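One protein chain is absent from this view; the other protein chains keep their places.
Labels run A, B and C following the written order; every chain starts at residue 1.
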């Protein structure tokens, strides 16, 4: 079969002919992919940054976001059968470390990641463990079902505390940020302020439900939010950018007693005025990673299947997967929401 | 001034000339009412049922739901001034009993109720303590601002646990029930099933956002819900009717591990199959009374002011307050949502 | 090997020679038992009550509470090795039903129970799935490690809400009740009132930390608790008896805004004055079943290993397992705390 493979420890990737993956353990399933999508992590691997160089071993089939149909099941698989329509959690967890036993599987000590530590899904077939699959509702089409990994990040972040009737700031309007906007809207947030440096992304944020989309390059965010919240600040901040300046700002724009949920990953240390901006204000800070297995997926499934959550506008590009290089360029330039590969 | 007064310990009430109420303590405010509305409690007093006979002393100005403008403030009032636009929490709490000190003021040991234990608001003027007022957003008109007491019951009940992405059953479609439907919708519930015995009310439930409005007289509710939830039952039940049969049903239609929030008041003991329907299922039961002071009001304010919550269709009648007897008839017959008196 | 076997669908059981169980799936482990203990469920099977007759198929090796050493592991077992010291969760869960996927495995739709639905542990060897084992701390001796299933019920019940600095009533002083007393003590409850009909058990409750142990046959429990709590009632009620009268009492002795956690299983419907005793009081009711997998076990492990929780006095009898009939008599008469079989 043809797959997008990271062949060498350097910039780039190529479409290669590789053998179809086979079920090698009794708890695995084989899936024919119908749609896959590009994550920022894929771009890190493609561009071979420091993180990728330290973690990924080549050759490696890339990709971890997918939706597809089961074509074969291992002998111990009980909950799935051929023909089932599934997506997959990219973080494969061990189920038995202290974190997994406490149902904090999103911080499993032995996490392996599809398309990073094992061969991924940018290919017509992928093999994954039963425990890492999620059964989709048939009403959700593959080009939406495939993006549940990043959508799950947004659900996990936005819903880590109360949100109905709250004012919410979303800092950073990449795909996960705009998903967070949509979720806050569905959840009944009373006002949603989105920020970014790129107008293309701010426009997407508006389409997904932001009440105000603010370019940090030409807006005094703190003054704006103060004015719109009677001087109090927002109830909830969802930090999706990872920019140290945005993390500092998150603490300042949050009201006394408010919540800041941090998902964006800063690439360097961050200096914080903890006394004034955090402790005296009695903030609660949630550091978010991954998705809760599988509470987050359960919530996503019902929001997508019921039509309560509309993320269609976030899918800005649908490409044949051979055009992955163009998709990577879009990612690099921030000129996209979610880029989906139609696999068939 | 003219007021609706419960003059005698018997069925009925009358419009009487009474003196304008005066501020008698330094922490009180005097309010000119702009809109008031009828609560089921008012009908209990009007029809003089057993509860009313045991609690209310005549003569008593009726009414506890209102919105209006402050015309005078006591000398120790700091947070309000003449001209402010307010509504009032009908449960006046002491602030110093063990429950109040734990911020569980909705179960204050010394609660007094406006229009029940002290003279009420079915009149052009009413005097209340500063601590029992709530400042409204100017964008919310009086005929909506006056119904926050029952809307708050619905908010308190619906939001006593998670609701986004959950399937919800609302049993009983009186005003508080249909408000609960609207709140569940705003909060992102994935499906809302409403039940009642009256088609008039079920029609209102549909207008306020129910996905299915089911008449218990001709529908097998349990079979219907089982079929619509893949045999699992609903995640959340909001019991608003107080009917013993509905309370029993609430436990049966709730899924394993689900939540049942009980607001409706049964007038007789209820027999429950606790082993099968509750304990083995690991249910969580929230018994709800009143509103949380003032978290519930805070949430309501932002939902109403932001326009996220639209309850306009629940206001089925707007009458001059002299026509209160007609309003009481509508209440008796269940041929109304909320009946509002325009006071000016 | 010799095992206690329910051979016939009638009262009793016998020690039989049976083949040693063998590992038949790659995810199983074989355990040499060091200690086992009798649960109320075992007595139900022994005495062959209606529930047992409807559920258990004979012949069946009885028993589900154990501690022991692993002597063999299946080929896919990764987290355990020969020599590990383990106990087991008696409720085998599927891991993939809606409840399991939400980490509510204690209400798994496909639960099978050791010693009830599959052959149990009243034998020198038992085979169980890796996912149903729990690794014990070496410092906890087998006669204590074996009772974690019922101790877990008590932990789950007592810690389903806040307990430090709270007044607590424990209704019913069977083994799980007295465990709950000990846990409430360790957790910093400010006063613990235990009730039962048997002085033997009340004496055990006192040994495990009850501040007052009250015989319901000669004490007016409600008056007593009212007097000891300044007329307010207790903050927390842990209902462990399943007696309808105790469940009714639980609601009455709980303070406004308090918590009632129900574990005891009533054998008939229960009639409740829900308006006065529950709804107007704003109670929260937790219906408890099983143990949270594995948060409850995790808490137990640290409490036992650290020595913070001392349950030694609850183990009133240690017998060779051939004397099981005597153990069953003790259970029947309520003249015991926990009856442990030393298996070697």
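Methods note: contacts are C-beta pairs under 8 Å (C-beta built on N, C-alpha and C of every residue); 3 or more make two chains touch, one makes a residue touch a chain.
Everything numeric in this text was worked out from a predicted model, so none of it was measured.
Among the residues A:16, A:71 or A:272, only A:272 touches the chain that is left out of the figure.
Among the residues C:9, C:40 or C:165, only C:165 touches the chain that is left out of the figure.
For chain A, the residues touching the absent chain in the complete assembly are 98-99, 102, 104, 106-107, 109, 232, 242, 247, 255-257, 262-263, 265-267, 269-275, 278-290. In the full complex, chain B touches the omitted chain through residues 25-27, 76, 78-79, 94-98, 101-103, 130-131, 294-295, 297-298. For chain C, the residues touching the absent chain in the complete assembly are 159, 163-167, 186-191, 298-300, 302-303, 305-306, 308-309.
As a convention for this text, only the chains that are shown with their structure count from here on.
Taking each chain's centre as the mean of its C-alpha atoms, chain A lies 40 Å from chain B.
Listed for chain A are residues 298, each touching two or more other chains.
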